[in-house]
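Just dropping this structure here.
A selection of the complex's chains, in situ.
Labels A and B are assigned to the chains in the order they are written; within every chain, residues are numbered from 1.
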Amino acid sequence: MNSHSVRLRELIAEPKLAFAMEAHSAIAAKIVEMSGFDAIWASGFSISSAFGLHDRSEISFTQLTDIIETMVEASSLPVLADVDSGFGDFNNLRLLAKRLSRIGAAGACVEDKPFPKLNSFADGRQALSPVADFCGKIAAAKDALLNDDFVLVARTEALIVGAGMREALRRAESYRLAGADAILIHSKRSTASEVLAFSREWAGRCPLVIVPTTYAKTPTSLFESTGISLLIWANQMFRASVHAMLAVCRDVARNRSLKGVSHQLVSMDEIFDMLDYASLASDEKAYSGDPALSVLESG
Amino acid sequence: MNSHSVRLRELIAEPKLAFAMEAHSAIAAKIVEMSGFDAIWASGFSISSAFGLHDRSEISFTQLTDIIETMVEASSLPVLADVDSGFGDFNNLRLLAKRLSRIGAAGACVEDKPFPKLNSFADGRQALSPVADFCGKIAAAKDALLNDDFVLVARTEALIVGAGMREALRRAESYRLAGADAILIHSKRSTASEVLAFSREWAGRCPLVIVPTTYAKTPTSLFESTGISLLIWANQMFRASVHAMLAVCRDVARNRSLKGVSHQLVSMDEIFDMLDYASLASDEKAYSGDPALSVLESG
């Protein structure tokens, strides 16, 4: 049993909308928790980009799970792992799902594209996997999971590639029947029209997940009333960190001084607090060679 | 031969002050390069913190070198690796130095503390290694390096632990004689008085490196005129990213909307540009199954 998976399962089952925020590192995961979110989205795009890699299946799955493991360690929130198209076929996906479950991730989200996949918003080839192949992946992962509570989210890119609403619904229903615990319906429209239409037709067959990157201006309240279970802000922590690093770095390079940027930096002490250096100092006293621990020292 | 090491060696040999900025990820390294710095400081504090770990030798040396390898790949600047106290004794340091050289780091900076070490600004035990031990480490690393140009910087914490200027100078001279290519003189004073006094006494025996974290208000021009070779801003990229992620994450959590933060985010397209997705798209055309590549296809 994995308590993180149980929690994520509850979150998507509850009638009210849950909120997840992207993280790409343990410190980002900790900040997501401190800010009051329900869950963490371990974004493939953000983690790859932090590694200087394209969001095109360039990162290895062990590089990905190693980073996710640090997030699980750093936060008590459930972590939903973005595993792209599963790093191969049914066999690769199920091995990956087992590994994620073992390291304490709450669930995984896999998309119906062939490997290697390309970011949904990047220019280039975007294709869908055959439905039967993707259903085989879902079934294999569910069958393999040691932890029955591990949440498998199936993401369809049908609307992204322009295959239409009917295809999106057909795929989502196939994935649900193959064992998916939730459906992520992705759209790159500038409004929420597509996901809202999908949600109406879907009619609550299983939990729905959305990622409002391009339709971020839609008021969240609209989603709360239409049966969406989980809303993921899928890349904003990374985009905020890059924005800040660019500004600070350029200013320091230009002015050869921190004067202009000091208000844009947390202090060292704030970081020490976030990472609880105080308990480290007290543990040092408790555990470092305290002679009381060696009752027979003078024996 | 490692061209990054040659470049770093030039930078510290030149009479003018060179500037390095901290990075803790490949994307941060890329931003440091884009901003016009001379070199990258792969900070142990920042990388550990990004992993959710204390800057107390909690990260493994392979976790550290794996991240540094992504930085070397992502940028053409020389990367100076902060290796804390060397992850053990002379033997651990020399193995680490060889690994760093192999993956293309330009140099390493090792400090004269026992393993595990604690961040210089954190509360807790701060102790110095015996001089002879630390000289043994330096000599072993220099003897082991496959790449003669690899730069070994010896950092003394003598002023940090309150051992005094005389001890700092004595140690620096011992380290220089043991083979160190440069000396990092660390201070946690709020002014630059200590490092300037050290620099005067040192009188250019070998290049000096400084880290103005606590004495950041000192005008950089002061260092330019006093024989300092390299100034490292050792944690500002990380502190900027945490500051921004905290602000954005809290705002989105509170308002359940991106409205208040959208000006604090780079766009997806900016990230695609930074990571040159355009060349990826053109490579896709060039290399993906172009029948012209298969001259005998119809054979």
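Quick notes on this structure:
Just so we're on the same page, a contact is a pair of C-beta atoms (placed from the backbone, for glycine too) under 8 Å apart; a residue touches a chain by one contact, two chains touch by 3 or more.
Just so it is clear, the structure is predicted and the values come from calculations on it, not from any experiment.
This structure file shows 2 copies of a single chain, while the whole complex it describes contains 4 copies.
Methods note: only the chains that are shown with their structure count from here on.
Superposing the C-alpha atoms of chain A onto those of chain B requires a rotation of 180 degrees, given to the nearest 5. Note for the complex: chain B touches chain A at residues 19, 21, 25-32, 34-37, 49-54, 56, 63, 66, 70-71, 73-74, 119, 121-125, 213, 216-217, 219-221, 233, 235-250, 252-253, 256-259, 261-262, 264-268, 270-272, 274-275, 277-278, 280-281, 284, 288.
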